[in-house]
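Dropping a structure here in structure tokens format, bear with me for questions.
Here we show just some of the chains, and they stay where they sit in the whole.
Chain naming follows the written order as A, B, C and D, and within any one chain the residues start at number 1.
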Amino acid sequence: MSRKLKRSILFWLLLSPIVVVILFPYAVMTISALKSATEVLNPNWWPSELRWQNFPEMWQTSGIAEALANSLYVSALSTVLTILVSIPAAYALSRYQFAGRDLFRQFLLVSQMLSPIVLVIGLFRLVAGAGMIDSLNVLVVIYTAFNIAFCVWMLQSYFSTIPRDLEEAAWMEGASRWRTLIAVFLPLAVPAMVVTAIFTFINAWNEFVIALTMLRTEGTYTLPIRVFSLVAGRYTVDWHYVMAAAFVASVPVAILFAWLQRYLVRGLSIGAVK
Amino acid sequence: MAGLRIKELVKSYGPMNVLHGVDLDVRDGEFLVLIGPSGCGKSTLLRMIAGLDDISSGELWIGDRLSNGLAPQQRNISMVFQSYALFPHMTTRKNIGFGPKIRREASGAIDAKVNKAAETLNLHAYLDRLPRQLSGGQRQRVAMGRTIVREPDLFLFDEPLSNLDAKLRVQMRTELKALHQQLKTTMVYVTHDQIEAMTMADRIVVMNGGRIEQSGTPLELYDRPVNKFVAGFLGSPAMNFIPGTLERGDGQPRMRTQEGFTIPVGDTAAKSGQEIEIGIRPEHYRLADNDEGFPYQVAVVEPTGSETHLFGTIAGIDARCVFRDRIAPEPGSQMMLTIDPAKVHVFDRKTGDRI
Amino acid sequence: DSTVRVTIAEYSKGTGPYFEEAAKAFETANPDTKIQIEVVPWDNLQQKLTTDISAGANADLSIIGTRWLLDYVKEGIVAPLDEHITPDFRARFIDTFLSPSVMNGKVYGLPIAASARAMYYNKDIFAKAGIDTPPATWTDLKTAAEKIKALGGETYGFGLQGKEIETDVYFYYGMWSNGGEIVKDGKSGLDSQAAIDTAKLYKSFIDEGLTQPGVTSYAREDVQNLFKQGKVATVITAPFLSNQIKAEAPDLKYGVAPIPAGPTGDKGTYGVTDSIVLFENSKNKEAAWKFLDFLFTTEQRTKFDKVEGFLPVNAEESKDPFFADNADLKVFTSLLPNARFAPVIPGWEDIAQTTSNAIQKIYLGEGEPEATLKEAAAKINETLK
Amino acid sequence: MQRATAPYILILPSFVLAAAIILWPLKEIVSLSLHDVNRFGMLRDFIGLEHFRVLFADPDFIAATWRTLVWTAAVVLGTLIVSVPIALILNEDFYGRGIARILIMLPWAISLTMTAIVWRWALNGESGMLNSALRGLGLINTNIQWLAEASTAFPMQILIGILVSVPFTVTIFLGGLSSVPDDLYEAAATEGAGSWDQFRLITLPLLRPFINIAFVLNTIYVFNSFPIIWATTQGGPANSTDILVTYLYKVGFRIGRLGEAAAVSLIMFAILLVFTIIYVRLAMREAKA
């Protein structure tokens, strides 16, 4: 017990510098979110009063509620879709030898290489040509496409560490490939799936440029558009509301982290060669 | 239920052949034991039968179906993996019940099967443990349990009892025989345990370096090994080989060793003067009552409880003797031994084949 | 039934709601037309428009910076409005603000937002430093700044913007006072003596510690914030700062004065308008025009300008007591006769960019004023060709 | 499923999606880069490589290219160096590990743009909370104008870049570490391997594929990353913190030279392509060796 305690103290000490740096902008954000409009420009750390009502005020004026719902919809759906599309591909890459295997992997990387800022022009022409702008579902598909490369690479690397004989044992018991995937393979790949889920969810959650280009109407705006539009180029910025909004926007993600992080535990001793 | 017919089966990894054209027929309902040195291709053969490894060339018939390209799921075979291959995220119960569950059996029926298997395997106390919370032998038993809850056309066992203690192993052996008796399913069983092989097999196949050396009933193999390899592989401690020249006189043919003394040999087709090598199983030596025997130079004495193992040399050749009695000769001393000529195996010194 | 899509640049948090409300009012009056408001943050407006137009998916109406208009006109993207403009309609506007959107004799856009620049000064700081009138010339301003510096502490006389949008404009204030021009006879005025003098003047402010330190890290926002915090005594900016001060620093005592004059008495302010334009490819030009017509009624204009703190563009509107009796605004309107607008030249942003870069180099001390400006002027001349 | 076609069927959906987002835009960009284009993307005359010629004559472009390489190398390497130990720690069992993991991932919870804006806000010379904090701690006594010049702004931007890349990287590593079975460490420990040797000989090689992912993808993302630099300095002052994306953005959307912007993006694409191909080749050869 005390060994663990000692280790814990040591680890926290080691982590503390980075934790401080990470928390710094959060601290700035939180404190600014609780300052009044007159005080928000002062760089003091302790405001004379904590204005909790900034949050409800921001909530009402910024239309953030609807954006929250839109963002949740887009992020959740594209997470699911990405994983559904990536798993078969990653499985094929890690379990089959086929012509073009390495090429496909590299192609996936290529799909990440165009700077999104440029990409968006071409993409928009494509979507506009199909008459599908202002649709959250189109956004879902685009996000999915963007995240495939990472997800496939990540899943494939992880899949390769899962011993084949586990699958083979399932086949021997008569389980189809599909069933094996569901019952044996994927449960063992949970950490990798968690990583990819977090990744896709967050990318969709935070994505701004594509959303702004593809979406038109208030009803479809996602959170980043709302939050960003509180700052971008306005003649007057209500920093306390901006910070409050940014804070609110990060809460669901933090909850997601809290929920998913424990699935990142070290494997069930699956890699052992015996 | 199904027999198995294997023709010219070859397996290669890249340029390297692991199986060099194996031919094997397994009768429907037969209990076939596969033995051979580590790395000779036993597991590979099982995996090819199971459909887990591709067949490089040759034919594999399960029942009367050419099964070369058949997916493992379609073969209705059950297998215990040498590596266990337990599902790490499933409890013992789930692991054992996996097969029936896949076949969508009623959960009541599954439970009953699992409980019965757990009873047989002494696993009832561990049904809700995960594999990593089990001891080595317990894991191996779970692997066994996963197999025996099913009623496949063919059982494949890859050293399923290697991590069990002697007592449990005897018990499991009996259970398995009973299972075989009851289901009459063809079983192919890989083991390194001599007693297991001898007592369980309807037929034993001895492999070596990707080839089949001999196949036959246990006693056939024990009594008439076709070559030195089989003779030396079967039986533990292994047979002693002593080189010499055959001398046919009036009576019993005898072999003259380099050191000059002779050992009587039984029926053999070897010609007088032929360079031969005789094989004598350590347990077949007898203490000579008079001076008629041949000399044995004792080096080490090892009592095992029920037996006494001696290490020493005959005619300068390492030889081991096993005596049922607890004898205690001085290391360094010389003993006179005899042997029933009928129990002497004669091999051609060049080819190693029985003559 | 027709839908008119309107791309709106977001000036403040009031922008979206104002237009939504206006659209609703319009729809009530015109039940067969639907108005779809698409609010875009200012920073992304150009990008969004470029993308939209390049895919032919642009709205019917859009707000754009009037300074970009020439490019749009040249490419034939925006439609002239003359056929709809009755003399009556035209008479609604204060001419100064309409004229920047007139090109080749045609009206291509209507000034949806207008502002000018003047100097805000902090009365308390001035009082403390013993200055009682706002500086009328740059020399006065410098003297004042020196006095303020003498007070000690972290208060600076002249808030100088050195970053992002309008960095160039902040330089032009001085340049205009010195008698310079952005473009003269089709050539850049950046290599003129006026420009060089201004650069040296500003640099002397920086070097002598009369501005806030690190000017190149202060955008317009930031300098205004310093002013609100009482850290700089003067800042040159637009009318909407008054609104902000009211909300965020109600205790600040400030005045608004004209931009200081140069040695010859020259002074100028910068007049800016944003235009709302009708796209050539619009399928609903009639309905769109109707909406424009509606937006430029006095009632709507008043509402909008009050929300945003812009100058009235509508003659009627300017008589509204809110504008007419506002001391701050009066200063701005008084400056209008001298106001200069961004010249009608192609590649305005290109020039602005080059100018800003040159100025930043000078501010940072990385370039001699004269050489740097000459180099920039040469580059601009290339663009102007 | 037929064995020969199965893998192709399995990769088909991902292939189609990935192809859709890259091939069409790529085609558009290529044609933009070879034509005279107006600021709204309408093609005029074919002018061949003229845009490229103009670019290579522009010292700002050359400077931005070098800076991009510095930026990418600094952020990616910095991120890896910081992330590996963090991931190792977070993979251990200790009190508060869950909280520590959430904390480390937090920078990911806000969009990059917002993070950058908050930092810009915090880095403000006179009213920024960083200066105020540092002064409060007595570390400095005059305000540092962080963003006023490249010599302080750029390192800060790199720092922010590292900070926001760490969560992604650590998470990949955590996923990778979870695939390493405990008994390997046990075996290594009994053989006498201390923590460093265990890391060097067990963790690092087994983590290799995941490090490769982190390295390649981070490189691509950082190379193309826009918000941090844009929101803090917009590449200024005087282009001194411009990287290729910000340069591209200004050329394309500010100034409206879409043809040149397209050419920049193709050059960026080519740089990345060459880099990745070389890296992936090397990594694969190593894996096979």
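The rule is simple: a contact is a pair of C-beta atoms (placed from the backbone, for glycine too) under 8 Å apart; a residue touches a chain by one contact, two chains touch by 3 or more.
All of these numbers come straight from a predicted model, not from anything done at the bench.
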Chain-type multiplicities in the full complex (formula in displayed labels): A x1, B x2, C x1, D x1
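The criterion applied here is as follows: only the chains that are shown with their structure count from here on.
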Topological distance between subunit B and subunit C, in contact steps: 2
Chain whose average C-alpha position is farthest from subunit C's own: B
Length of the line joining the C-alpha centres of subunit C and subunit D, rounded to whole Å: 36
Mean-CA-position distance for subunit D and subunit A (Å): 16
Interchain centroid distance [CA atoms averaged], subunit A/subunit B, Å: 56
Multi-chain contact residues (two or more partners), subunit D: 41, 124, 126-127, 249, 252, 258
Contacts with two or more other chains, residues of subunit A listed in rising order: 41-42, 121, 125, 177, 228, 231, 267, 269-270
Contact pairs between chains, per stated definition: A-B, A-C, A-D, C-D
Subunit D residues within the subunit A interface of the complex: 1, 3-4, 6-11, 13-15, 17-22, 24-29, 41, 82, 85-86, 89, 91-96, 98, 100-115, 117-119, 121-122, 124, 126-133, 136, 159, 163, 166, 168, 171-172, 174-184, 206, 209-210, 212-213, 216-217, 220-221, 224, 226-227, 245, 248-249, 252, 258, 261-262, 265, 268-269, 272-273, 276-277, 280, 284
Contacting residues of subunit A [partner subunit C, same complex]: 37-38, 40-42, 61-62, 120-121, 124-125, 128-129, 133, 212-213, 216-218, 225, 228-238, 241
Complex interface listing, subunit C residues touching subunit A: 5, 9-13, 16, 20, 36-45, 48, 50-52, 54-57, 165, 221, 225, 228-229, 238, 240, 243-244, 247-250, 308-309
